[in-house]
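This report concerns only the one structure given below.
Excluded from the complex is one protein chain; the other protein chains are retained at their positions.
Right after this comes chain A.
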Amino acid sequence: RIYPLMRVTLTTSDGASVTVSRQLTKHSGFIEKAITDMAVDDNAVPLSAVAVDVDDATLKLVIEWLTEHRDDALPYPEKTDEERRADDIPAWDQAFVQKWDTKEDQQQTLYAVITAADKLDIKGLLDMTCKTLANKINGKTVEEMREILQLECDFTEEELAEIRKENAWCEN
């Protein structure tokens, strides 16, 4: 049972600390496990701080997302192989990610949030960021994909020709 008023302090990798409601942290498998491992009475207030390997700026974004999704059902529904849709990102989440477009290094922010979602075990956020990146590269050309993913082509011309020849197995 989660008590809405119960709060937990998180310390970030760059030394900041932030106190948030357990209503938010209940969506993080990592934080919930850390609290469980403390073996404290659920009524104990305040709880000891939980150290998270996420920097302050990224954690603020994560908390913003968690605040919007605080009432999402738990446990998060296990997605199996059929989850290949990427066009069902909620409007709020789309706007949330769009905001990063104004930042200098949007890709870096997205990657930082993805890494944080994985470290904190927030499945819904990981799914959403995955779909966001998928939507960026779906249907793009090779050059566009390289640009979006910031990749250098390290193939020789012969290797590229060989892959193109193999790809020709696909008619459309």
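Everything below uses one rule, namely that a contact is a pair of C-beta atoms (placed from the backbone, for glycine too) under 8 Å apart; a residue touches a chain by one contact, two chains touch by 3 or more; residues count from 1.
One rule holds in what follows: contacts and distances are computed from a predicted model.
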What is the protein name, per UniProt, of the chain that does not appear here: "LAMI_0H18492g1_1", "F-box domain-containing protein", "Origin recognition complex subunit 4" or "Proteasome subunit beta"? "F-box domain-containing protein"
Out of A:M38, A:A51 or A:C153, only one touches the absent chain, namely A:C153
With the full complex in mind, choose from A:D37, A:D71 or A:E166 the residue touching the hidden chain. A:E166
Chain A residues touching the chain left out here are 80-86, 105, 107-108, 111-112, 114-115, 118, 126-127, 129-131, 133-134, 137-142, 145-146, 149-155, 160, 163-164, 166-172
